[in-house]
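Quick one: the structure is below, questions incoming.
For this view, one protein chain was removed and the others were kept in their places.
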Amino acid sequence: MIPRYARKEAADIWAPQTRFQIMFEIEAHAADAMADLGVIPKEAAKVIWEKGRDALWDAERIDEIEREVKHDVIAFLTHVTEIVGPEARFLHQGMTSSDVNDTTLAVQLVRATDLLLEDVDLVLAALQRRAFEHKLTPTVGRSHGIHAEPTTFGVKLAGHYAEFQRAKERLAMAKFEIATCAISGAVGTFANVAPQVEAYVAGKLGLAVEPVSTQVIPRDRHAAYFAALAVVASSIERLAVEIRHLQRTEVLEAEEPFDPGQKGSSAMPHKRNPILTENLTGLARLVRSAVVPALENVALWHERDISHSSVERGIAPDTTIHLDFALRRLASVVERLVVYPENMLKNLDRLGGLVHSQRVLLALTQKGVAREVAYAAVQRNSMKVWRGEGNFLDLLKADPDVTLTEAELAELFDLGYHFKNVDVIFGRVFGEQALAAARAAE
Amino acid sequence: MIPRYARKEAADIWAPQTRFQIMFEIEAHAADAMADLGVIPKEAAKVIWEKGRDALWDAERIDEIEREVKHDVIAFLTHVTEIVGPEARFLHQGMTSSDVNDTTLAVQLVRATDLLLEDVDLVLAALQRRAFEHKLTPTVGRSHGIHAEPTTFGVKLAGHYAEFQRAKERLAMAKFEIATCAISGAVGTFANVAPQVEAYVAGKLGLAVEPVSTQVIPRDRHAAYFAALAVVASSIERLAVEIRHLQRTEVLEAEEPFDPGQKGSSAMPHKRNPILTENLTGLARLVRSAVVPALENVALWHERDISHSSVERGIAPDTTIHLDFALRRLASVVERLVVYPENMLKNLDRLGGLVHSQRVLLALTQKGVAREVAYAAVQRNSMKVWRGEGNFLDLLKADPDVTLTEAELAELFDLGYHFKNVDVIFGRVFGEQALAAARAAE
Amino acid sequence: MIPRYARKEAADIWAPQTRFQIMFEIEAHAADAMADLGVIPKEAAKVIWEKGRDALWDAERIDEIEREVKHDVIAFLTHVTEIVGPEARFLHQGMTSSDVNDTTLAVQLVRATDLLLEDVDLVLAALQRRAFEHKLTPTVGRSHGIHAEPTTFGVKLAGHYAEFQRAKERLAMAKFEIATCAISGAVGTFANVAPQVEAYVAGKLGLAVEPVSTQVIPRDRHAAYFAALAVVASSIERLAVEIRHLQRTEVLEAEEPFDPGQKGSSAMPHKRNPILTENLTGLARLVRSAVVPALENVALWHERDISHSSVERGIAPDTTIHLDFALRRLASVVERLVVYPENMLKNLDRLGGLVHSQRVLLALTQKGVAREVAYAAVQRNSMKVWRGEGNFLDLLKADPDVTLTEAELAELFDLGYHFKNVDVIFGRVFGEQALAAARAAE
Partner (left out) sequence: MIPRYARKEAADIWAPQTRFQIMFEIEAHAADAMADLGVIPKEAAKVIWEKGRDALWDAERIDEIEREVKHDVIAFLTHVTEIVGPEARFLHQGMTSSDVNDTTLAVQLVRATDLLLEDVDLVLAALQRRAFEHKLTPTVGRSHGIHAEPTTFGVKLAGHYAEFQRAKERLAMAKFEIATCAISGAVGTFANVAPQVEAYVAGKLGLAVEPVSTQVIPRDRHAAYFAALAVVASSIERLAVEIRHLQRTEVLEAEEPFDPGQKGSSAMPHKRNPILTENLTGLARLVRSAVVPALENVALWHERDISHSSVERGIAPDTTIHLDFALRRLASVVERLVVYPENMLKNLDRLGGLVHSQRVLLALTQKGVAREVAYAAVQRNSMKVWRGEGNFLDLLKADPDVTLTEAELAELFDLGYHFKNVDVIFGRVFGEQALAAARAAE
């Protein structure tokens, strides 16, 4: 985990203290359930909660014990005994280390995903606000980096909004995937711990019961989880790359917010670099890099091996913390993005009307001109404009193959024509209600 | 695509003929919608269907045209004109190539996923049958490759069944992700094609409408799709690795089906190698290899670039065809897996009762022995068994720290103890109904 | 393998006929060596060569046999017997299938890499020619997509040349990695085949002897091989992305070659899209996708399992064929790239002289102005230019903090100043000799 790309809220989920607190709660809830079943004394369960509920677990002490016993959960339980006293011997009965570790990981991932869901909401809110703000701000649509036809900046943002809506659904699914509890004993047979204990603890923690845990919660769940995060990271990258493109010197249709104290370059003080979105591009690569090891973690041997553990010690905190950071950064960039509608218009006009070429082509074919002839006429005049030999409209007027009146041609060059269905798109993305509310607020 | 790992049904989806047929249908449905809107003559739409419905598209001819015009959709439309005649000029009005290409890809992926869903059902059926067959077949559970505690072979298979249930849900979600239609024109603004056309075609093809297509259907959908397939591939790998382990010479608890005519090795004729599951392990790697390029495809520039196209020409057919093949092969292996319950029992007994160590530990602590003392006693005697210095039960009887009666100890060594909750697990996985049906059939 | 991204020369290496011919030659060379050692009759070896040397191996017949015996090498040997006659029984003595398969793969990869090395030479030649052509063509250097300082287009290309020089060395190393021969028998002990046979065959095929083959050639070699190809693919991507950027409508400093018959877009006939370099970007992703499965292939079980086989049936042909295609396409794009020096100059001037800001900063500090003060002065005036409030040179002249004479300022705005070390760079990259030759030719 790279500290500069970590928010405290996200990092805290993975702090040792948090982890030990969750581990304690799992053990203590399990003790309650066992006490109910008469497996251990009710009084013991009570004492455990009383002494442990607000305990400050000493991570260094646990590390010290682990160095001796070379086993993390035994080290933890030994430390619990130091804090809770002899009643601690009733803890963990019939359970196995993974029961605690895997369920703890589930709780941590759920909490991390809750943060991510909040983050996506911030991104969505920013995108929605800016999309409505620029619903009819004309800009050129580009395919292959080449001017194509007019669109609006709001439509661009609406597309990203729709993508982050999907990101939200993917995160919700991902959370669902990993929100399970396993307390099933050494090989998952409930030989020494009753299924009721698992059900009780799951209920207390807001988790589902894992149908079949083979000592561990099966890792296809985690693979699906990290894969979902990777797709979200790619969506961040797409928007970041869009902004980087818009900020290019030659384009300059939008810029990242630039604070007064900020220095663009140690050498070139005039520079305003899209460093936030470049950073998001890099963070997206980092988040995605967890997919492959997560997929490789699935095929554990037999009832489990422990090869996945070191991988998850890395990717679970790193990926969730960096994605949280990236989403927050993205929300802030979108919220405060400096947009230059006048540059958008200037760029749109750059090609001397060529963006209207398709309309001309269509109008010609609708007038009965063969598609090949129409295409050739449009391309011939386009190429002249391209070579700087005149304005598209004038050239078309002068071309005998272009059997359209001046009035017809003028109408074909109207920008508004392209925006007639923007409301349809906005209605699909934001809902008719939001659209009506926005109209009312105008 | 590797022909030896391809079923005809899956490969056909990606054949040029299929592709051109889908492309034609999209164009023809769009023509119908345009005719309804009065944009093109109704008669034209009718003729198009009449002449094109059962046409045999000539892939080589289209390739030939493409070599000249260097544009795949224009090449296709030119060929359609050759078949359909002059009415073809009314096709594709206001549409852009990606409208056809992306919607075609959606149809192909949907069909491919339908096959995959059928395949998973075969895997599930085989797993369920074999799981019930071996519901109470004792076998040792292994963590870290080391004997742990008894479980049943049925429980093992039930775990894989649950995982493939999740695989099925993931495939269903994946299908949902990519089942959208885009007919929105050059930059997705519906400037020259009405949204109704898209809605009509989508309905005809059983697809949803893409909320915002920016010439292309956004590639986060495809990334999510290939990621889902990758997770399924990993689940195949997990079961394949399990079977490979079980077939090891020293373990030999199960074997892949071995046909009479088959030769195990050119050099060592006695060998029966788990080549099918080794092959599945490799195919899983191949299927997974699509995830990274699919994720890299998401951040297309502005309204689109075409870098994703060559990637998808590879991964879309390859991944779905190989996964289809792998699932079928897996279903067949599971269905015909040769299981050796007697070897399972023999292996289970190999450690002289050590698999019962935890029960002894628990019994001692429940008798009030401090956990540390109990642990030391159990470990001490375990180590003796390990070194071949005696049988676990006898050693325990002779140890003064082990304050359990002979009867108590005997009960702790009962195998049935471990299987008391197998029905709970089966109920969770297969449902109480299936469980009852299986009981009734016994 | 995607046919449209395959050259015949590269695809032929992987054709069944080629493969069977190499397999035959390995077996026949081995027979020669065995005959020399007196293990088999010399006459047999002679007959084998006579009848097999120019044989046309029937791939379909071999497939047919394989379907029966389910073993590829046995199927091949059976077919050899059909062609060669009874002497074929002396073939393959003491050898194992992998001896033939892995050595065949080595030969194929060596041949494929030889093609790739030729391809890189074409890319290098094109880059060198164009670099010298544009050695002093001024263009703006961009960091973060933002104008930085002047450079030349030749320097840009020289940087890519240097990168492809490294690519060539990496390919040479990669070839060295996989150019080994293994004929060591069932588990690599030479129990039934003498080491001399391996040495002889290796010599005949131009391969090194594999020091320890454990039935198979160890797969770390292949992982290193595909990793090297992946890095080369990324270098292709970097140059492709550069060209795509240069062709953007707003930049238009260079364009891919555009043939007269080519159609840019079915809808927008004016468009010239950088589809070749976009395609290269996609192909780079495809080639890279082999790295992960190749790395996963390394940890085969014990002396070998066969999970790597299906992976390599895919990635070995696909990766080498597509990389060959990509390098050729790249060489052609570079060779015929349309360069617009006038647009480069226009873009360079776009910022009203801001590209010279650093020189002003340096001059001020060299005159004794504190760095912070100098920085503030330069940034202040830069921002005015940025906001369109004047020309950089005029603003600097008017600023009292800028303690430079008009003459000093004028000199700071000289473009040539930036190119004084271009020859140093060219000398490093192309060698002093090439530099001198180019100068002489001027």
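Order of writing sets the labels: A, B and C. Residues in every chain begin at 1.
In this text, a contact is a pair of C-beta atoms (placed from the backbone, for glycine too) under 8 Å apart; a residue touches a chain by one contact, two chains touch by 3 or more.
Computed from a prediction, not measured in an experiment: that's the story for all the values here.
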Chain not shown, its touching partners among those shown: A, B, C
Sole residue of B:His92, B:Arg111, B:Arg130 or B:His147 that reaches the chain not shown, by the stated touch rule: B:His147
Residue touching the undisplayed chain, where the options are C:Glu27, C:Glu237 or C:Glu312: C:Glu237
Option touching the unshown chain, where B:Thr137, B:Thr151 or B:Ser382 are the choices: B:Ser382
Sole contact to the chain not displayed, among B:Asp119, B:Glu237, B:Glu296 or B:Glu312: B:Glu296
For chain B, residues in touch with the removed chain: 140, 142-149, 244-245, 247-251, 263, 265, 267-275, 278, 292, 296, 347, 350-351, 354-355, 357-358, 361, 375, 378-379, 382-383, 385-386
Residues of chain C (touch criterion as defined above) contacting the omitted chain: 89, 93-94, 141-145, 148-152, 155-156, 158-159, 162-163, 166-167, 170, 173, 177, 185-192, 194-195, 209, 211-215, 218, 220-221, 223-224, 227-228, 230-231, 233-235, 237-238, 240-242, 245, 281, 284, 288, 291-292, 295-296, 298-306, 358-359, 362, 365, 370-371, 417-422, 424-425, 428-429
Residues belonging to chain A that touch the chain removed from view: 2, 4-5, 68-71, 73-74, 77, 92, 94-97, 185-186, 192, 244, 259, 261-268, 273, 275, 278-279, 281-283, 285-286, 288-290, 292-293, 296-297, 301, 305-311, 313-315, 318
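The criterion applied here is as follows: only the chains that are shown with their structure count from here on.
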Gap in Å, rounded to a whole number, between the CA centres of chain B and chain A: 24
Approximate Å spacing (C-alpha centroids) for the pair chain B, chain C: 33
Junction residues of chain A - those touching two or more other chains: 142-145, 148-149, 245, 292, 296, 358
